[in-house]
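Notes to accompany the following structure.
We show some of the complex, not the whole, and keep each chain where it was.
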């Protein structure tokens, strides 16, 4: 619980100071430099992508007066997405989900935001993130990001994260449609585990998006002075996006259940066909073989064997039986 | 977020000015003409079926004092149905569902309504809609549409949309009944994917109708001055229709589950029959063939072969065994 | 929406005027005759079994001051059961469910009640109803029906309807028990569709009884002056009956799921048996047939054929192999 002094690590701190008609990017090396920014009129965004420098976090805890459990929430990367409203700041723990290869390689990364009156501090687990768009927009002098407060900035970060969920949802949906195509057309042999991999991706998305929806719902109703009235419609907007995503995930989950059923039925149908082939062949030839066997017997006295056309009559019986059988199977729609 | 100036497109604006004892249809070409209508005593309906003319929407935003997120809601055709009550107007985002060919070709189209004290503006995604009936009723001088306010007009539009859902529900129901008939009678070979197509249609309907129900429930309780007390029973009426449709969809969904089970059982039963045929034939003839084989052996000393009636006795055994077997299968109800 | 003047049809109006120590039955021909009854001290019950006489309904609407949507609710026979409490009257829309042949021929009929201070008007879709018991009880001078108010009378009508649901529930339960008996005993071949027919009946009952339960719950809490305090326990009584029926329906639904599972398992078990029969016969005789075939070969030099007891030794091998096989199958519990 106590954040003891740890080994000093190369820290990665990116600080963007901004405001109407103002934008500066700093690469600070020590946390003490922040104090001067706090006193300024401008807002600033401090992005920390190094959760192992305990000393740094201890400093932040002291400067911004943060509860030690909050720091623990930020450090514990198994945390569920959640929001906590304190008197002088708001903590948002969110999850970035993205994929750098295919939908099967879903990566999850915890992203925590602490924002107060004029600062936004964000903590990311790995160095990769989904905020390049925001960095670009910050440089736009007339953009909303500069004009609005820290609450709008936090919204923008969350918006970027949720947009990524959308992208993933689309990838899963596409993949499921391809699988459906392949299964229904029966052209390519699909492995059941391929279907289940998609189910897993959906589960992972769902596990993240449900608490995110809750988080946004809490944020909407938080009534903190830090969230301005005019930012509420924007928060509501991403809230509705999460609802939309959840509904779509639910539909995709049902699609998968359906796919599995079709898959199973196809197996049954194929087995039926195999069985029919066997049955038709066996049912036709087994009796004929028996008859051939009869006339292969070596009894002394077998009158038919002496008949002149015996052999041909037997062939007639063979062919006749086969034809009758074929008709019978035809009528029962076996082929 | 900012609605920048876009290329000017041929716009499609239809404006109907109406009131008690008054009805005029205008084809306006520029949005500035609307201002004069706003000042009039009559109500008017402006229907816009061109969501790509950004400049037009920008004008509307300014004239009617609409939040930019509202315009985004109208433009984003992936929006869920919803209602938003503002001080001076109400936004309703609904979905038209219709089919111009068969139930398999379900088309979805977003339809947004913004209505204030004396205007109704509607935005449709495509040029097709389901409001021909309303256009006819507007021309009827003693009709309710003319007498009542804009809230009643908005109700009429929603009513037309929900009626279409009913029509679709009936089509799905009919199709499912046909499939049930075919599967139970086993006359026609139904493909499993045909059943699942219906399940998909139901899913699509459900996805639209659930939020529509919510929308209407919110509208009922909105307490906006824009919705008059005497319009409430009408809104409640379509609200109850959506409940009715949802219940029916649920029943149809269960019917499909049942159909799939019957389908699967039929496959199993058919396989059982195939297996029985094989087993009966094989079980009767395999032992007989063996016996025929025995007397086809070439041992020097095989006493039976010398018997005068050996051959006929063997035939007796053949026929006897076959009859006993047949009785055995009969008793076990195999055929 | 406007109830235009329609063709005059032969109307069927039955009016019962009653009160303590008073009972009269009238066959009125015109609705205007009702006005005189309204002024009387006695209560009256007007039962209308003709929903196509629009003029009549228009008259009723005017005399009793009923909203036009209420009349529509009465006319629209697809309405869900519901209650609506107005200032001077209460509307109850209920569904009679009954069967005149077997449980497979479930008939549904909408029954609406409008009751005020001293009148009960009921509208039925068809001429058949379930109220013969009420007509008899009305003639009993000391019965509760005469002594109590119109609320008690409405209760009595609903009670008769809900009792009928009970009867249907019992019929379904009996039928399911018969099916269970047949399936478990495997005596009679049951078709899967028979089981599903019962599921359908349950669905139909459920679809009606759920909103009826809601209706009664609303009625209990309505706090209308039209419902006297001492009638509440009676309403609560049928409310509890609906809860009881719903629970039983749920249990029956589960029973059906179980039945289907047993049915499926029986198919599998039967197939297993068929397969075993085939396998036993084939596994015993195929190797023997091979051996017989071997000694049926025509090689010049086959020493065994010359042996004196060759034939009998081979028979020994045949019988020995068969016995060993039989033991093997016995040990594996195949028969």
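All chains are identified by letter, namely A, B and C, in their written order; residue positions are counted from 1 within each chain.
Methods note: a contact is a pair of C-beta atoms (placed from the backbone, for glycine too) under 8 Å apart; a residue touches a chain by one contact, two chains touch by 3 or more.
None of the values given here were measured: they were computed from a predicted structure.
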item: Assembly size in copies, with 3 chains present; value: 5
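Here is the rule we use: only the chains that are shown with their structure count from here on.
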item: Pairwise touch network: line, ring, star, complete, or other; value: line
item: Subunit A and subunit C, separation of their C-alpha mean positions in angstrom; value: 43
item: For subunit B paired with subunit C, centre-to-centre distance based on mean C-alpha positions, whole Å; value: 27
item: Residue list for subunit C, restricted to those that touch at least two other chains; value: 296
item: Parts of subunit B lying in touch with subunit A, wherever the complex brings them together; value: 1, 67, 69, 72, 78-80, 82, 189, 192-193, 196, 199, 203, 207, 260, 263-264, 267-268, 270-271, 274-275, 277-278, 281-282, 285-286, 288-289, 292-293, 295-298, 302, 304-311, 314, 318
item: Residues on subunit A engaged by subunit B in the complex (per definition of touch); value: 144, 184, 233-234, 237, 240, 243-244, 247, 251, 254, 258, 261-262, 265, 268-269, 271-272, 275-276, 278-279, 282-283, 286-287, 289-290, 293-294, 296-302, 333-334
